[in-house]
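One protein chain omitted, others in place.
Entry: subunit A
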Amino acid sequence: MTHQAHSYHMVDPSPWPILGAAAALLTTSGLAMWFHYNSPYLLIMGLLSTALVMLQWWRDIVRESTFQGHHTPTVQKGLRYGMVLFITSEAFFFLGFFWAFFHSSLAPTPELGGQWPPTGIQPLDPMDVPLLNTAILLASGVTVTWAHHSIMEANRKQAIHALTLTVLLGFYFTALQAMEYYEAPFSISDGVYGSTFFVSTGFHGLHVIIGSTFLLVCLLRLIKYHFTPNHHFGFEAAAWYWHFVDVVWLFLYVTIYWWGS
């Protein structure tokens, strides 16, 4: 039985990378089939296979780390770099949509009535539900930090309480945003105002759902004793992602909701 003379993780052969790529193919071609031929089957297969691959790939990572002990400090460092780079790439993704918003809103064309918000658009009151949503995400930033400190101090009950509160706040935000979307007096097809508003807040909302799901998985792992006071990187990654989602919302709120109204 050979033993490695380094602290890196040489993973077992795995089918998930290539099956994940195939799932991406099915999802994208499925979108095309749905848009142009009104057939949703390929898209459904794509989304289902994507979910299955994600579930099994991340399940395997939990097995490799918590159950097999492969996540040495060296490996953890690599994962930290990876998460930082990923979040940075997401920041650039949102930067693009903010660029589009400022491009159209700083110099509104005659077609919009030479003003922002454009003629005929009733923007949402920033002091109404959007302000509540801001408070919710800020509070969830506090609770996730509380949970982190509880984990580091080996306080199981408080960690579970704090992380549960965080997840509930995340779902509360999503529910309120869904209601706002339903009740809004303008839609995505209402000119460039509608486009910039719904694409920016829409992608943000998707990231809130992703972040809430990540935190929920961490909560389940926390309950199952996977985290130790010194080694809980999965939780830290989820917390970083969650703070990122919060910061993006603050930018959205100040620029699109407040300045743009």
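Things worth noting here:
Here, a residue touches a chain if its C-beta (ideal position, glycine included) is under 8 Å from a C-beta of that chain, and two chains touch if they have at least 3 such contacts; residues count from 1.
Criterion: contacts and distances are computed from a predicted model.
Matching "COX7R oxidase", "AP complex subunit beta", "Probable ribosome biogenesis protein RLP24" or "High-affinity nitrate transporter" against the UniProt entry of the left-out chain gives the name "COX7R oxidase".
For the chain missing from the display, the contacting residue among A:Y41, A:F93, A:F171 or A:W259 is A:Y41, taking the whole complex into account.
Note that of A:I87, A:A100, A:L165 or A:I223, the residue touching the chain absent from this view is A:I223. Contacts to the hidden chain, counted on subunit A, fall at residues 1, 11-16, 19, 22-23, 25-26, 29-30, 32-33, 36-37, 39, 41-42, 45-46, 48-49, 52-53, 56, 60, 63-64, 66-69, 156-157, 160, 223-226.
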